[in-house]
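Only one protein chain is missing from this complex, and each of the others stays in its spot.
Chain nomenclature is as follows: A and B, assigned in order of appearance, with residue numbering initiated at 1 for each chain independently.
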Amino acid sequence: MLLLQILLNGLVTAGIYALLAIGFGMVYRSLRFFHIAYGAVYTAGAYILYVFYCKLGFPLVIAIFLGIAFSVILGILMDTIAYLPLEKKGATAGVLFIASLGTYIVIVNLIALLFGNEVKVVLEGIQPSFNIGPLILTRLQAIQFIVAWGTVLLFWLAIRKNLTVKALWAMGEAPVLLKVLGFSWKRLRIYAFGISSAIAALASILVALDVGIDPHVGMHAILTGAVAMLVGGMENYWAWVGGAFLLAMCQALSIWKFSARWQDALTFAILILTLLFRPQGLFSPLKRREER
Amino acid sequence: MMNDGLMIKGLSKSFNGFFAVKEVTAIFLPGRISALIGPNGAGKTTLFHLITGELKPDKGKIIYKGDDITGLPPWKIAKKKIGRLFQDVRIFKNMTVLENVVCSLFSSKEESLFFSFYPKKRRVMDIAFEKAKDLLSLVGLRKEENRRAGELSFGQQKLLAIARLLALGAQVLLLDEPTAGLSVSMRERLLELLKRIVAEDNKKIIVVVEHNMSVVLNIAHWVYFMNEGKISFFGRADHVLGAKEVRELYLGLSA
Partner (left out) sequence: MNYLVHIAIMIEIYIMLALSLNLVLGFGGLMSLCHAAFYGIGAYATTLFMLHFHVSFLPAVAFSLAFTAVIAFLLSFPALRFRGDPFVLVTLGFQIIIYAILYNWISLTRGPYGIPGIPRPEIFGFQITSIKEYFVLASVFLVIIFIFLIPIYNSPYGLTLKALREDEIAAESLGKSAFRSFLTAFVLAGALASIPGSLYATYVTYIDPTSFTIDESIFQLTILLVGGSGNLKGPVAGAIFMVVLPEALRFLGLPSSIAPNVRQIIYGLLLIVFMFFRPQGFLGEYKVR
């Protein structure tokens, strides 16, 4: 029974992880850029919620909206101020990686400076819960589940139906096509960072409402998102979701069998094994060597 | 004489059903410059990749001096003194011109970690640097020896790459479009150098992939014409290039 409960919790977590993977993956896929500072946007989103809801007393829904909005602005600003100028100077992957790492460190520590390093609670009190048979689900978990998986589905629909999102999806593979179709690369870039940041903030807020926030959650978030994406595979959307699902389930099982302390090691062990034995991702088709 | 040559037999390579190289058989003889011509996409560069070990053939064999070298990794092929000039040259941009040449002059033992501590090391390195300077003089780059290699012009980089191959002691030189992007005077220099290389050592094999027919007529003894992955024509340079069929095929396709 404990196992089933853990698996149920895992399903909820999987939704959050799927969001993380998608948000990170959008930037990696469209711009081929390892956006470490994604973790900073994630952290910022929750803290903006905290400021507006807990400190300034705004209504929860407005605070959530503002959290997402400010994160979007932050993400786009990062690109405009740091990444784009570097790319214009001809910076290569390693340089951008380090710049992104530096940006993450600065933002997260600024937040720590302003708010302190300790965990802050956002929603006070015990959550009401309801029973599904012998299993327990808190109301917040239900909301997390619905919102996270709902967003995953909605975004998939957007990729299929909305031209702009489609263009974002195709950007990484065939950038030339965009000019032909009339899209400005610069504008699409802004969309990519904007959407990625919005998703990160959403995931962050969902988690913050549940367990609170501290400045250092961002690293865990971005690593989870990146690993989920890489383990699933670069090629398609549901591969990312699959990777997130696998990670969440493995973590759940490891908690059941061992303890929660080995989670990070397990995440990376899965990554390393995937890269070694199925580098294209567990849920993606094999690419020809010449295509890589 | 046959035994000193580079022989490819029935070499095939396909990607997802597309045959880049199809049952290619050819022999490249020592003391000669052979040319590989044909339209873009004919498979010439792929053929080079197969010989140097960048790609593994699906079928066929590559034999050099009687040894089967099919499927060896690129560094082992290079250890057999088979060297290559890439289309995009690929010199070591952030090292000096001199260092580019010097690093090809050491044997495997000398490049090992342990050799760093041998008392002979200093002497071996000094000798190598002198030899490198001689090679730079040979290709006419001696004056640039301390410049950062990335600052050289495209033509100079090509000459540097050839100096590297000479430093390697390459007995087989596979040159992918050596004259592309060169000024007329640079081209002359390069071609004279190539002719000198086979004249001075009749064990050396040079194979060039070329699009410039006057170059081919100038230096090549033997020409292979490749189209759609197959060798459709071969023979002496003037015969192949004079043949109506090749002219039609080649000019027709590039028109």
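Simple rule for what comes next: a contact is a pair of C-beta atoms (placed from the backbone, for glycine too) under 8 Å apart; a residue touches a chain by one contact, two chains touch by 3 or more.
From a predicted model like this one, the values you see are computed outputs, not experimental measurements.
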{"item": "Selected residue (touches chain absent from view) among B:Arg84, B:Arg187 or B:Lys230", "value": "B:Arg84"}
{"item": "Full-complex contact with the absent chain, from A:Leu4, A:Leu77 or A:Val106", "value": "A:Val106"}
{"item": "Selected from B:Ile63, B:Met95 or B:Ala243 as touching the chain missing from the view", "value": "B:Met95"}
{"item": "Contact footprint on chain B, counting only the chain that is left out", "value": "52, 54, 73-76, 78-79, 83-84, 86, 90-95, 99, 102-104, 106, 108, 110-113, 115-117, 121, 124-125, 128, 164-165, 168"}
{"item": "Missing-partner contacts on chain A, residue numbers", "value": "34, 82, 85-86, 89, 91-99, 101-106, 108-110, 112-113, 117, 219, 223, 226-227, 230, 259, 261-262, 264-265, 267-269, 271-272, 275-276, 279"}
